[in-house]
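Taken from a larger complex, these chains appear in their original positions, while the remainder are omitted.
The chains carry the letters A, B, C and D, assigned in the order they are written, with residues numbered from 1 in each.
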Amino acid sequence: MSNTDTTVDESQAEYFDSERLYRIGLYVVMYGLAALFFIPYWRMFQLSVTPMKFISQGGFHLVPPEITFAIWKRYLIEEPIIYQWAFNTLLISSITTFIVLVVDSMIAYSITRLEWPGRSIVLGVIMASFMIPGYVNIIPLYTLINDLGLINSYWAIILPFAAGPLGVFLLVQFFRDIPKELEEAARLDGFSSVRIYTHMILPLSTPILTALGLFVFIWSWNQFLWPLIVLNDDALFTLPIGVVTLRSVNALSPNLIMTSLALASMPLFIVFLLFQDKLISSVQMQAGTG
Amino acid sequence: SGLTGGGGSDSDNSGKSGDVNVDYWMYFGAQEKKEMTELVNEFNKKDNGIHINAQSVPFGSFLNKLFTAVNSGNAPHIASYYASYGRHLKPITDPIDDYLSSKSKSAYFDIARENTKIDGNTYALPIDVHGKGLYTNDKVLEKAGVDPDFSDWDSFSNAANTIKKKTDARPFSFINWKAGQAAYRAYIIALTQAGGNVLTGEPGDYKVAFDNEKGMQTAQLMNDITGKLGWDSQKFQSESARVEDFVSGKLGMFIAGTWSINNFENENGEIPSDLSFTFKKPFMFPGEGDNVAWAESNSLYFPTNSNHTEEEKKAAVEFAEFATQNNTLWASAGGHLPAAKSVATSKEVKNTKLWTEFDTISTMYEMVKDKQVRYQPRTGIHINSDKFWGPFIDMYLHNTSVKKGVKNSATSLQQALDRQ
Amino acid sequence: MSNVDTSTTAGRFGSIREQVGSQSTRQLLAGLLFAAPYLLLFSVFLLYPLLKGLYMSLFEWNFLDPSQSTFVGAANYARLLNDPMFWNAFWNTIQFVAMTVPLILVVSMVLALGLNKELKGSRILQFIYFSPYVLTVSVVGIIWLQMFAQNGIGTLLLGWLFDGSPLNSKFWAMPVIVVTTVWWQSGFYFAVLLAARQNVPSRLYEAARLDGAGPWRMFWDITLPHMKNAVLFVLVASTIFQFQIFGQPYIMTKGGPAGNTQTLVLYLYQLGFETRDLGFGAAVGYTLLAILVGVSILNYVIVGTNNE
Amino acid sequence: MMLMGSISIHQVRKEYDGDTGTVTAVDDVSLEVSDGEFLTIVGPSGSGKSTLLRMIAGLEDITGGSIRIGETVINDVPPQHRGVAMVFQNYALYPHMSVRKNMSYGLKLTTDLGSDEIRRRVEETAEMMGIEEHLEKKPNNLSGGQQQRVATGRAIVRQPEVFLFDEPLSNLDAKLRLHMRTELQRIQNELETTSVYVTHDQTEAMTMSDRIVILRDGTIQQVGTPEEVYARPTNRFVADFIGSPSMNFFDVSLQGTTLAAPSFEYDISSEWAQQIRENGTSDEFVLGIRPEHIEATADQSAPIRARLDVLEHEGSDNYLYLSKGDDEWTVRVDGNVRYDSGTTVALDLPAEHIHVFDRRTGENLLLRERPLQERTDSSAPA
């Protein structure tokens, strides 16, 4: 009981010094990375307000020598197709989110709370479909959508998306953790199955429903390939594909393109700002690490 | 209605009840779209019982969407596409000779009219004839003190070398746009002047013809511009880099379309006042071949759809005639030479800056009149695809050797033709 | 309890008769009703296309008139094996995944470990790190395209490396797409790893401090073993997702230069929606599926044995 | 009316389909609970206590047998119509509803009482439970004890014929548990509603119940009053389970009239020896005696001796933890009796308190000999 180290005295000073150094280094690294991460945003905004004459001159400006909001004005006021796109995207995302929340919570409730034979097999099949990457299916799905006459319709975007297993997976996990006793107490109190779903399960699941909803919303908002394939009419476009066509149609000016990008990303940035914690926690729920 | 499709529209949407409704898909953008929309609105204002419902479909997926729409029975009555794609579109479009007014049969430039016919049947009406020429930045030329003869390679290359020496601008770019299609069209111009062909043979039995010496030489020339000759850079920083360079005086000359003038506009929609340029016939390439330039027509096709009534088909053609024969706007702002002779030479067109000042439309008119333009081969395949011409961009930027590039391009093109 | 409420009693006996009937029948009925809407969506829009894809891949599929399709058996698959375009896309995709996945892991791990410490402004940092993830691929692609354009900052800073736009360089185009993807995706995995890191009981670090472990040892002996599952999630999820890369090359390079950024899904897209070679496209899709299922199973086996 | 709250359980079975075949959670249990009785079910974890309770409640289907409440077989009656109310271990309060709503919901759905009447009942019950001030709060804002009161209140307000409790106190800390225990007892005294109470805490069972059921692996080991199960455990399992600290057990073999353990020998009468031999299945037995029945004597000549490891004081008792070889002893002595650790203590085992069990079957071989002791005498159950 006597093997105290004799190096105690030297090491203590070092111990606290290196602690401080370590923290300084940490700040440098983390803020440095943040700066790197930020560059693209800054570049986007900077270009969007730089007049064409400076852009075509080339050369590099940290801050543009002259600033113009002509393009912002043009998109926001004179050519508001971007509003139409934003509205379309909002519509698609909202409906998708709504359907996912309702339909997925129903089946998750059914699987976790109601006893019927084969439900574990059904769950197994749904979970296995997790492995199927969305794009593998595009060709047959496309012929299906075509056969159903849904090309150029929002349902073509909404329905296949709502068939995805993510929501079922998350909600099943969550519903499983709602104490069974709550439901049993409710049954003793005379709740029917529907009432348990609407008055117990749903209110108790608001956190996960919000998180899932946000996530589905953002995913749906950001869909690119599929809407590109099934939508034909630029008045029906979503923001993400609209923005790309702006680029190939109006072609040139980087300031024009960057303004449209900034406009296209704005709505989700605001959503993210408002719901940062919820969104991040939903990411974590997906990974089962939250 | 938004959810079930077909809802949105670029033109005034509300047709009167009882009107014949005609759907019209177009891929135009920017100025072109503006002018076309105006034409549609003008037509809709007429009290003729027809309502045109115009929708924009992005160019990149236009063909694909059109095929799908026909396939799923949702095709519009009218669709815009290139006139030389008639053979490719034939399986999904209908001929319109039965509906065509007699006036229309002689309204267009012959070359344009002929190009819309397949086996004697009319499949489309041409809106315009547009082609590629040589744009020169006059300030750069002045600075270098050159004024070459633009129909002779030696003279042209001397001038180019002088520009290279005397200014810090690059003299000449073969392409304006980093896209296979741009390379293809420029290549056709040079190849034709060299006496070569892209394809030979008859429809249904086309053979690739540029994988020979002439084709290879022309490709080599193209490759030299960014290589040995050092006239242009091997960098292509963005798709629009050449246009930006041209506008800012870093590029002296380049090959681009009549409509490319729209790309010179700044964020306020104006051509920069300090930019002075000219549009020339691009007949400076070496060789013993014909001095003709590549040309194309935006046209209106009539996709197959068993749901379309006779009345609608008639109305569709009526609109197409209107839109192709009353489109002075198409020249003034869209930058194209109208395909209808009377329109092309109308006062309104001749009074535009494009005719009087920038020379794009006037030059184009001359070339058409003088039969100095030629359409590309009309194949059954989507011949403009990057799949075939991507290698030319790679060659131009020295990512591929000329030999390999030409071979790749030729092989895949031949394969596609055979598969047809 | 002598005053048992009569209404209770009446209610009780009154409704016994109506409610008699097996509980399990009622549960079965309710269960199926609740499950039906999703199952319908699932079977129509997921299961059916999956099977149809397999079917289509056995045909020379006629787009305009499917009834005219000719059965070719495994010919599409044979063609695929001899298709240099497929193999090019395949190897490009593998290259992309092999570069992107480890980079994402490292970057997101550094971000997570750094942000686990209490830093001033950590909410803002978290916002910045995560925010690219909420962008759509088109925005991401175009911004990064611009970063390496003529006067793009990337070109200016790193131009000496690749002489011109890296997106024109056979060597650099893919790395730029990789970096773009890392910027876009790391935030997601950062959030996952951060949560995993925060779930490591702090008591363990205290015990380790008393045991004399330094930061490095703690990382290897405590942090990493605890985050093992999260790290595996990152690896598997990002591998599967990155295998499906489409948007970035579609927007930034169109698969060029010289086909060097052509990827499987991009090829799939071109086959299906440009060439309309649907049968062959379906075969490519199924091959991609087989690869991904293989990756998942491989992972399952590795995780399975690791968790012994 | 008198029979309303009686429960009659007849050969009830419950099987679950587990991953590895069928699990029999409750195995052929028969039991009568009379109206107003307070019956406790104890047993180790997994012994089927909750399952049995939940079958009475209607939360589990009954695989075999029948259960009556009053006159009615309730096997197929849905839970809300069985006239039972249940208090769960973790209270199962609806977290998103106020206390008032928690308490009134059942009344609203299962009776046709007017809302005024419901209000009155809820408030009356809340007052009885001392939670009238918290009626508008959400359960999460209440302490554990208060939540427990709400849960009990929610059961009471429905005025059921039977209360079912599933370990209602186990989430509370020691002091509060003690308090709520007496409170529950007070309430049951007042309402006289038939109650079935599940716990795995034998102290709770011994102090609260009229009768105790000891379950093990889904079968009843013994049913009896606290005094009975304490003094006359039918087998070693019950003897071990009931009483705290547990009974001391020693592996012995019977040699003549001597029970020989590794570290001591103990003589019994020849009648007992014979009885043990007759009933036993082999020569291997277990000798059992409760800590409170062992006498630590001054008489250093006593045959059984062991070394004191630790002495602990509890209430007015001292507990001695002793050992000799592999045999360990726990002995309860008076708080005045004092020993130092390390000293050797002599022990005496009064014959009237020893139990002998068959080592294989665990059966109590001297059951007949064990008189039922009065609960309040000095060696009563702990």
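To be clear about the criterion, a contact is a pair of C-beta atoms (placed from the backbone, for glycine too) under 8 Å apart; a residue touches a chain by one contact, two chains touch by 3 or more.
Computed from a prediction, not measured in an experiment: that's the story for all the values here.
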Only one of each chain type is drawn here, so how many copies of each does the whole complex have?
-> A x1, B x1, C x1, D x2
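Keep in mind that, in the parts below, only the chains that are shown with their structure count from here on.
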Most remote chain, CA-based centroid, reference being chain A = D
Note: chain B sits from chain A at a C-alpha centroid distance in Å of 40
Distance between the CA centroids of chain A and chain D (whole Å) is 54
Mind pulling the chain D residues that touch 2 or more other chains?
-> 78, 110
Going by residue number, chain A touches two or more other chains at 55, 58, 229, 241, 244, 254
Per the touch rule, the chain C residues reaching chain A in their complex are 24, 26-28, 30-35, 37-39, 41-42, 44-50, 52-53, 55-56, 66, 110-111, 114-115, 117, 119-121, 123-132, 134-139, 142-144, 146-147, 149-153, 156, 183, 188, 191-196, 199, 215, 229-230, 233-234, 237, 240-241, 243-244, 246-247, 250-251, 265, 268-269, 272-273, 278, 281-282, 285-286, 288-289, 292-293, 296
Contact set on chain C toward chain B in their complex | 63-64, 145-146, 148-152, 155, 163-165, 168-170, 254-259, 270, 273-276
Complex contacts: residues of chain B adjacent to chain A = 2-10, 25, 29-30, 33, 55-61, 65, 68-69, 71-74, 238-240, 243-245, 247-248, 250, 263, 266-268, 272
